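Take a look at this one; I'll ask things after.
Every protein chain except one is present and positioned as in the full complex.
Now for chain A:
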Amino acid sequence: MLPTDLLTHRLNGETIVPKRLAIDTKNLELAAELIACFQESIGNSQGELNERLQDFEGDSPDYRIKRGLAHLLKGLCEFEVISPLEPQVLRERVFKVAAQTVPSSFNSQQTLKNLALQLSHELQREVIAEEIRMGLYADLAENRILTSFDAPTPEELLHRYNLSQVQGIFYKASHLIINAHRNVPGQYKLLFRYLKLFQLMAYIEGDAEHGFTITIDGPTSLFSPSTRYGLAIAKLIPALLHVTKWSLSAALQLRDFYTNNWKTGRFNLDSECGLISHYPPGKTYDSMLEASFVDRWESLKTKWVLEREVDLIPIPGSVMIPDFRLVHPDGRIFLLEIVGYWRPEYLQKKFSQVRKANCDNLILAISERLNLEKVGVKLNDCPARIVWFKDKLQPKSVLAVLE
């Protein structure tokens, strides 16, 4: 992501239009040049890299684009401290000894030579005086050495830049409203996993036919809207890009330039925005169990259609995302959740979720290997229909519950 001072956008009426670089020859060349600049700097210090970048920047009006691209590339770099000892330890040793004599260039040379001998002995390798002098401040940011650079392609870099500009708009967001439709559980699961990771909260309304409204903000948003969660919301956007069929509207808290009063702005985005996520996509199936169940269902002759695009079941403080949706031509719909082997805490949580969800068309397929009683789960007060299975889940036993 980009720091605020590198964000560029213009206003089109009330709409905010973030800077977007076209994926064209000119920009691809620019990106390629910068990437090369980084690659050639491997083995050099960060200070030298910064100088090169500054030279590259010049004073052209598009310096902010170059600086923005370079900022993103720096995130893909690894800088290391190269010194005979931990610099802080080294400094203490050097200065202690040096303080015993009058500070002068000559005495410094002597001190460093003596220490080099000592260190050569301790480290079982030859250490020279100049190495110590260089290592003394090797931990300063500008002295760290670029040791590896995970180079993107020029195209990837431009996509990353465009996404970062959009993410930057959300720094000022107080909350986000996503309108989503029935979707593949893997996509949703990824979204909600990131939601949890960034400590955000969601409130979900709606149904499978008309779509779901997911309002995203944070714990204290209840009392007053603030941009406190803007950064977390911005980080969520790349995860959202892996979900299909959605549109969002964000409320922005902006300071009016003249009056310095707060005003509310809006920013809209949808799944057709053409932005490319750099977050890894979610898995299609959580387990082999699910994958093999899909295969077996397909060889079954039934009017029930097994769908991957599921409903969200809102529960207080969380959401349940079932694995499958079963639809009959006559309009009957069931949701199927496979409960395989999991840790006891997970099972307790899962069954408490199922009870809270109070969903009357949910089927739970539970492995017989699970010792639910030991975990303290009682199935008596569970509103869901239950199918037991041994090693693999047979479509027939699920059908039996449906009919």
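We adopt the following convention: a contact is a pair of C-beta atoms (placed from the backbone, for glycine too) under 8 Å apart; a residue touches a chain by one contact, two chains touch by 3 or more; residues count from 1.
The rule is short, and it goes like this: contacts and distances are computed from a predicted model.
Participant: Missing chain's UniProt protein name, "Putative ABC transporter periplasmic-binding protein YtfQ", "Aldehyde dehydrogenase (NAD+)", "Sarcosine oxidase, delta subunit family" or "DNA 3'-5' helicase"?
Facilitator: "DNA 3'-5' helicase"
Participant: Taking the entire complex into account, which one of A:Pro3, A:Gly75, A:Gly317 or A:Gly376 touches the absent chain?
Facilitator: Among A:Pro3, A:Gly75, A:Gly317 or A:Gly376, only A:Gly317 touches the chain that is not shown.
Participant: If the hidden chain were put back, which of A:Thr220, A:Thr284 or A:Asn371 would touch it?
Facilitator: Residue touching the chain left out of view: A:Thr220.
Participant: Which of these, A:Arg91, A:Lys235 or A:His328, touches the one chain of the complex that we don't see?
Facilitator: Looking across A:Arg91, A:Lys235 or A:His328, the contact with the absent chain belongs to A:Arg91.
Participant: Which of A:Leu176, A:Met201, A:Ala250 or A:Val377 touches the chain that is not shown?
Facilitator: Per the contact definition at the top, the residue touching the missing chain is A:Met201.
Participant: Give me the chain A residues in contact with the hidden chain, please.
Facilitator: Counting only chain A, the missing chain is touched by 58-60, 88, 91-92, 94-99, 102-105, 107-108, 111-112, 133, 136-137, 140-141, 199, 201-203, 218-220, 222-223, 226-228, 316-317.
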